[in-house]
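Here the complex is missing one protein chain, while the rest keep their positions.
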Amino acid sequence: MATDIIMPQLGESIAEGTVVKWLVPLGGTIEKDQSLLEVETEKVDLEVPSPATGVLNEILVKAGETVAVGTLLARIDSTSVSTPSEVIHRVGGVVVRPVEPGAPGEEHHSPAVRQLAKEHEVDLTHVKGTGAGGRVTKKDVLEFVSQSTPAGKVSVANGEPSMGEEVLPLTPMRKTIADRMLKSRQTSAHVSTFFEADFSSIAAFRKGRDLTYLPFVVRAVTRAMRDVPMVNSTWGDQGIVIKKDLHIGIATALEDGLLVPVVRHADRKTLTQLAKEIADLAERARSKKLSPDEVQGGTFTITNHGGFGSLFSAPIIHQPQIAILGVGAVQKRPVVINDAIAIRPMGYLSLSFDHRVIDGATADQFMAKVKHYLEQSHWEQIL
Amino acid sequence: MDLADVNSEIKRADLLHMYSYLRLTRALEDRITALYRQGRIVGGCYTSHGMEAIAVGYASALERDDVIAPFHRDMGAFLIRGITPGEILAQYLGKRTGPTKGKDGNVHMGDLKRGIIGFVSHLADNLPVATGAALAFKMRGESRIVFTGTGDGGTSRGDFHEAMNFAAVRKLPVVIFCNNNQYAYSTPIRYQMAISDVVDRAKAYGMPGEIVDGNDVAAVYLASKRAIKKARAGEGPTFLEFKTMRMHGHSEHDPAKYVPRELLEEWKTRDPILIAERLLVQLGYGDETYFHEVGERAKKEVEAGLEFAEKSPLPEGPEALEGVFATEGPDGCANADQSRSAA
Partner (left out) sequence: MTMTTTQTTGEVTYLEAISQALDEEMMRDERVFLMGEDIGQYGGAFRITEGFLDKYGEWRILDTPLAESGFVGAAIGAAMMGLRPVVEMQFADFISCAFDQITEVAAKNHYRWGAAVPMVIRAPFGGGVHGGPFHSECPEGWFFHSPGLKLVAPSTPYDAKGLLKAAIRDPNPVIYFEHKFLYRRIKATLPTDDFIVPIGKADVKRPGSDISVITYGAMVHLALEAAQLLTKEGIDLEVLDLRTLVPLDKEAIFATVHKTSKAIVLHEDNKTGGIGAEISALLAEECFDSLDGPIMRIAAPDTPVPFSTPLEEFFLPKTADIVTAARTLAAY
């Protein structure tokens, strides 16, 4: 259904009017009573409200033109839009209640999803939901199934296993990790830069307090990201998208793989809050009680690889982020301070960054800041 | 009824035939009434007690491949058309051996092979259907006719009027009658219509009409014959008003206290069987002995029918699901391919 927009008569003696400006572009949608255009006459300037809801699909009189009263200015096409209140009379079920994301493990699953999960022996807690409210949809299950080899079935790459070989079936997690790691390498231009930080002030502050090094590192990273915002970005075809929110993923080792739960808005949290959250996420990661939300949306990742003594590493960037920070083992080492040898707890910081987005200078700038904050922060003020 | 007319126009055999059917109809319906009172027949129980001459009279006037579209006071017509007492009792007892195999009850019987269009409970619905059957005969140039009717109450319904009109407009080979037994359930005729004679309606639709003594089987027969002849000759429909009296209630559960006793007493003397017997005696066709024999034969036939019906099986529950849709067209009436010229 098309609605004609005509030049109104704005005053009894008025015979013509000028289109000053179209407030909606050609092809744009407009709601009934929303201002559609500005019109000017000898006597008055005003905005003309739209008589219909729809798409402005024809403009016949351009801005700046003067025409007689009653002239057809434009047309609105209403066939592709209907107002919600109208629709409700004819459509049953249009107000579909969105699925509330329940606690992990208590999620409501539709009959189709349950049936498919049963048929394919899928544990739905592993399936990422893309439906309303994070609901697992039929598509999600089917996609999950197509991407994973069912547990228990042997996937042999090179013929039958022979004596002296053992074949471990690929778990869905292993497949996902393999897939993602490879893809990340193929996507970003990985470069590494290594810094060393003095953890003395942190070590001193830690005495008597139940805190690991990680919250301090997270804190330092968020401060450094404020100084060098380019690091909190992502590569896009239209350009580099700098994110405003700081969501830090903490790589967590599991028995059979790896998960990266995310601390959201890490910059707004105190050390205590960070410590608590990191511990909780780690625990729930290991007991497989994370919700899909909690492993998504990170803007930067920290990987604490020093656990078994690793000093530095060149970690793989967690897409679609552009950098990842590795923290190696903190060890007492002889260092030179004021031309004298001192024993300090030192740790190497390894940054892998995407050279498509930032150059070495920016990366080093960032790392210098991280080092600075680790060494110079007044921790008692940030507790 | 003029004796001379009867003598010349009705064969002795035909009159005796009709008398035997009067007795058979009476015996059958008396048996049905008894079974009802014994609780062995369930549902509705409508008889033509005291009105038997109408159905027997008109049905006897028809040819074998004519078609009737009767209503519930026409038991005699069903018998003459060839539905046996056994089948009828099976129908009433809800057995599988009745004409509807238990799907319907009481007088709701139909069989295209025997030229009977089964009717529904909605009175006068059968009339438009009858005009359609007549239309088919006329379109095919067949000399068959349709005989149909309803009660005084039925003539108040729209379908009666639509059928009368259509029959007259298209000059269809149909005879339409009204069994005016003066009561439609508890409604006396004066609350059913503002006219005294239903036959007045015939003129309104442009067809000839006749008042007939419904209790005189010879009169019914002769009037029917005249109307049938007209129809077969392509002269269109006739309306016959058979005047009679409903001697029992609307159905057997209805004591009909609303009917004045005097009326019933008066009409008892005009019982169709009595009138027929008087006529037969006058013509010298029968006597008391003969009448007794016929009565006994009728009783025996009914009892044999009851035995058949009682021995017949009831349908099984799941049979209720059968027959909603047909898998082939109707096979037409008996001898449908025998076209005959007008009598």
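Labels for the chains are A and B, by order of writing; each one numbers its residues from 1.
One rule holds for everything that comes next: a residue touches a chain if its C-beta (ideal position, glycine included) is under 8 Å from a C-beta of that chain, and two chains touch if they have at least 3 such contacts.
Being a predicted model, the structure only gives us computed values, none of them experimental.
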- Query: If the hidden chain were put back, which of A:90, A:207, A:244 or A:378 would touch it?
  - Reply: A:90
- Item | Full-complex contact with the absent chain, from B:84, B:165 or B:187 | B:165
- With respect to the chain omitted from the figure, which of B:136, B:175, B:220 or B:298 is a touching residue? B:136
- Query: Which is it among B:104, B:252 or B:301 that touches the chain not included here?
  - Reply: B:104
- Item | Missing-partner contacts on chain A, residue numbers | 1, 78-82, 84, 86-87, 89-94, 96, 98-99, 110-115, 131-132, 135, 137-138
- Across the whole complex, the chain not displayed is touched by chain B residues 67, 69, 99-100, 103-104, 108-112, 117-118, 120-122, 125, 127-140, 146, 158-159, 162-163, 165-166, 169-170, 323-330, 332-333, 336
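Definition applied: only the chains that are shown with their structure count from here on.
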- Message: Need the CA-centroid distance for the pair chain A / chain B, whole Å please.
- Response: 88
